[in-house]
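One protein chain is absent from this view; the other protein chains keep their places.
The letters A, B, C and D name the chains in turn, as written, and every chain counts its residues from 1.
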Amino acid sequence: MSTSKIVRIAGFSAGALFVIMLIVLKPTALIYGIQRAGIYAAIAIPMALILGIVHIVNLAHGEMMMVAAYLSYYLARTFGLDPLLSAIPTGIIMFLFGLMIFRTTIQHTLKAPELNQLILTFGVAMVLSQTVNLIATSQPRKLSLDYVSASATLGDISFGIYDFVFPVVAIIFLIVLLLFLKRTKLGKAALAVGQNPNGAQIVGINVQLTYALIFGIASMLIGIFGGFFLTKFSIFPAVGGSYTMKSFCLVAMAGIGNLPMVAAASLLLGIAESSIMAVPHGAPWAPMIFFVLIVVVILVRSFRRAS
Amino acid sequence: MSELRTENLTISFGGLVAVDSVNLSLKSGEILGIIGPNGAGKTTFINLIAGIHNPTRGTVYLDGEDITGKPAHDRAAMGISRTFQLINPLRNLTLLENVMTGYLFASKMNTHDARNAAARLCLDLGLDRLNRQTSNLNILETKKMEIAKALACNPKILFLDEVMAGLNSTETKEAIRLIKHIAERQNLAVGVVEHVMGVITSLTNRVIVLDNGQLIADGPYTEVSRNERVKTAYLGGAV
Amino acid sequence: EGSSEGDPIKFGGIWPLGDITGDQGSKAARIAIDEINEQGGLLGRPVELVVIDSELSPEKGAAAVERLATIDQVDFFVGGMSSGVHLGQIPVMKTYQKITMWTGAASHLAEEAVGENQDWYFHLHPWDYNQGASYVEGWNAIAQEYPEISIDRWFLAYEEGAFGSASYSATQALFSDMEIDGEAFQSAAVGGGDYTAVLERAKAYDPDVFIWAGYDADALPLMEQSKAIDFAPPLYVGAPPGWPASFGESNLAENVTLYGMWAPSLNEVSDVSKTFYDGYMSKYDSEPATYFAPLSYSAIHIIAEAVERAGTLDKEAVIAELQKTQYESALGETITFSPSNIISNQGIRQQKILQWQNGRQEVIWPFEFATSEPVYPFTPWSER
Amino acid sequence: MLSIKNAKAAYGKIQVLHGLSLDVGRGSVGLFGPNGAGKTTLINTILGLVPLQSGKIVFDFKDVTTRPTHERVRLGISVVPQERELFPWLSVYENLVIGAENTPLGRDDIPQTLEEVYAIFPILRERHGQLAGTLSGGQQRMLAVGRALMARPKLLILDEPSLGLQPSIVHELFNILKEMKERVGVLITEQNVRESLRVVDKGYIIENGRIVLSGNADELASNPEVEKAYLGL
């Protein structure tokens, strides 16, 4: 007990020391790390919700975001709607789209082994990205928005401040979801369904509806984020793929079902990556840090649990 | 002739001491009843002996050898065998194959011999249609399979954790007869957890009572059941 | 060879059809085929194009070669984009040694894999080191022509994959007499998209010329982040193989210099380019957005003209004629073949230097194709 | 209150219920029979967890034969399943509350019902913060009973509730059931036939998916066949 406490305190102080060093030596690395973490967390949190409750690794997660971003893009091109505003209609459309995908496909495989849903969503991902590819070609698209380059100057360093919207969005997602799960009846029912669907039925919970709604809500969040994503990134049919994998990693690092830890894991990885990138010629090693940290955290947790 | 002995065996989960300094010795030929209130620590005690949990404190000896740190699979091979309160058949194996695993790994037989031995044991216990999936078994068959699995490990010490729960009285009688027969034939030391006192009285020759993780009584049932603490904590007005 | 009089002459085309380059490359090639057929075909025979998707995968690409060679029994191979896929195809191509006009693969490794004395192999796309050398040439020429432009200090931001890192090492080797530094970044095309670290380093380095070698998906976000940290070098050069849709519409695009082989503005100085452009627009109702379109279009015509001149499909004869090629291409220049480091038939070596001006790509070098004068220095962000 | 007409059910090709009819009014009904007779299956059909091949189930004057499980529960059927079916990562308290929250009857006065349940099983109060998955087998059974009570059902179904409970608590549980049956319907399956006959008004003996005998408690208790088969110990 006491040794684990010592380890924890040591870990915390090492982390704090690192952050202080960063602030002194390379403050922008910390800023960019936080911004980066926001993107990771905002994408991973909806995936964590689906994995925690419906127990599905949704390999179409990134593709759903891609579809949402394209929706926002076309809303912007046709109606001149700013993507930050179109995030709302996109969110609603994606909620319905999520429901539809769930009802037509995933729902029918819930009783099958877990892997069936995994490969099913892989099929869905493929259909989504390839369909968009057919319609919109692989050529990247991007809206040019002035506010994205908004910057601030601190002493003699200038840095982008727009990207702070991502951590803000992530925190909002997190708080809303936590309140939803702890405070609302549907949320509490969802937690129960996640742990024992059979048990949930016999206390009067509509399990199928809960699954569908949770999937829909997660799709809505990722849909909203699609609009935000579009403001910063170019979009193309394959843009979602790498985020699926990264989210999946983050969710596992956090521990399945643990939403706040997803945010914490994102923060850790965001800062770690941007610190590495701040070192000259460090960039090619940034993904390495990402994956090594994930493995280390997962292993450490398993060792701790075993002892 | 084998002997299992525990010394100050203790485990706590968080703040809760589930098994608290239990000293026990169990010898071949004995059938020991283990009773006590729900949550007294009976299952946990068995888990400690079988190596599923590691104790916070205390030692387990088998024939004088300290086996406390040994992994569960080694203990199984050394002759400590048990059934599970919450039965989980290996559902991707057939009935026969479930029983085979004990022979294959704890008793280290080859596949051919293990198959034959398992079949013989199953027929002995009145199980047939050995190629069935375990999901098609009824409770009685499941329980028999559970016992067969434990016996296939060629045990010296055998723990039965509520194997008779859910059997009706005819079936229970049959099971008691079976267990007595096996224990005698193989000169086993047997520990039996049951909440049905009829079973305890007709099967065991010695009883221990756990309460809040502590061993509060040890002796023949008639004696133990007169103990005030046992009466209030466990039996209530139900005797 | 296997085909007789009256049967069509077959071109086997392999592109990644799911990618804009292969999509437009294959479609442009089809235009060339149609043009030839409209003019009565080749040697009195119709021509046909069989296209197979490489799916950006070496094994699929190699299988496509095998299929075209044995089942479709094509006479020529055309196509190509990625070096990675091409590496997988080369061993199979070498077993058939059919006349090949390759429109892709910049990696020198691919050239190594083809090896010496493969006279059937024609490579249209410049190798990585060709591109580098042409930049040296171009910049020196520009610096001479416009003395106010200084090019002494270079910083290269390159994507960490094969394309970017090859660009960096080629540039380093070729610009060895100048001050040069570089830093890798992860392209948005593979899940990156954060350029802040590279841009900060570049800003601290304070270069005369800043070049980024990444992909189309990096273009706008990179500009936006440059603006956010107020990084505006005198020469801001982008060297992606293609640009995103409607990049020119952004005010960030203004005065960005770029490398390329082709731009619609070439229509003003080249009739072939215009013919090609109009043909593509009328057939597909969308603008050719990558140079793979004119390149693939050229590939078909170059072979067709050589066959016409040879008057036969005999391999030796056609190769001999191909080696004499003088093809005035839609890319502006006249394409000829000559040995490069290893292979004997290298086509284009020169890249063009262009600049975004008023939403259009204008050619500023080579001067013979120039459609505009360079704007220098890069307009600071605050003045846009 | 509950009436089952000619229920037939099967798992794949294995026919388990061969046309069972049975009624539960106010008061309590016991289902007895050997292992594998189909008692649990019957309960599952009442809940809609196993579909009927044919037959009809009426609860509270409503035909519920094709309604989904959660609707039946909301109409007032609660169950203590043989396999307990708790939420292992929720605390004891949360398990109890969720038992009430999704049913119209249980929702009304949760603190009150909670007190009642805690009074019956004091250990649950003591362990209200513990994760259900870490409870001992018998404690889990108590929690399952408590959770079913939280719904304030009109019909309480208990599938072998005494399984794994210590004798004193079994005794107490049956006392409580005896009291409850005055207010609500109770349907109970038990291997502990002697103890249950104390509680039930009427009993059915099921064998191989058919009712082979039925009668009120005293009749069954004095029936020599029942005596021989079920009351031996």
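A few notes on this one:
Keep this in mind: a contact is a pair of C-beta atoms (placed from the backbone, for glycine too) under 8 Å apart; a residue touches a chain by one contact, two chains touch by 3 or more.
The working rule: contacts and distances are computed from a predicted model.
One subunit of the complex is not drawn; among "Branched-chain amino acid transport system permease protein LivM", "Monovalent cation/H+ antiporter subunit D", "Arginine N-succinyltransferase" or "ABC transporter", its UniProt record names it "Branched-chain amino acid transport system permease protein LivM". Within the whole complex, touches from the chain that is not shown fall on A, B, C.
Per the touch definition above, the residue from C:36, C:51, C:142 or C:307 contacting the chain not shown is C:51.
Checked against the full complex, the one of B:129, B:177 or B:226 touching the unshown chain is B:129.
The hidden chain makes contact, of the residues B:101, B:186 or B:227, with B:101. The chain not shown here touches chain C at positions 17-18, 23, 51-53, 55, 57-60, 62-63, 66-67, 69-71, 83-84, 87-88, 90-92, 94-95, 107-109, 112-113, 160-162, 164-166.
Within chain A, the residues in touch with the undisplayed chain are 51, 57, 105, 108-109, 112-113, 115-116, 118-120, 122-127, 130-131, 134, 241, 245, 248-249, 252-253, 256, 284-285, 287-288, 291-292, 294-295, 298-299, 302-303, 306. Although one chain is not displayed, its contacts with chain B can still be listed: residues 50-52, 71-74, 76-77, 81-82, 84, 88-94, 96-97, 100-102, 104-108, 110-111, 115-116, 118-120, 123-124, 126, 128-133, 149, 152-153.
Basically, only the chains that are shown with their structure count from here on.
Remark: the per-chain Cα centre closest to the mean position of all protein Cα atoms belongs to A.
Rounded to a whole number, the gap between the C-alpha centres of chain A and chain C is 36 angstrom. Separating the CA-averaged centres of chain B and chain C is a span of 75 Å.
In terms of their C-alpha centroids, the spacing between chain A and chain B amounts to 48 Å.
Residue positions of chain C touching 2 or more other chains: none. The set of chain A residues that touch two or more partner chains is empty.
Every pair of chains that touch is listed here: A-C, A-D, B-D.
Per the touch definition, chain B reaches chain D in the complex via residues 13, 36-41, 43-44, 85-86, 136, 138-140, 162, 165-173, 195-199, 233-239. By the touch criterion given at the top, residues 28-29, 32, 36, 130, 133, 137-142, 144, 148-151, 158-162, 232-234, 236, 238-239, 241-243, 246, 274, 277-278, 280-284, 286-287 of chain A touch chain C in their complex. Partner chain A is touched in their complex by these residues of chain D: 47, 49, 68-70, 73-74, 78-79, 81, 85-90, 94, 97-99, 101-103, 147, 151.
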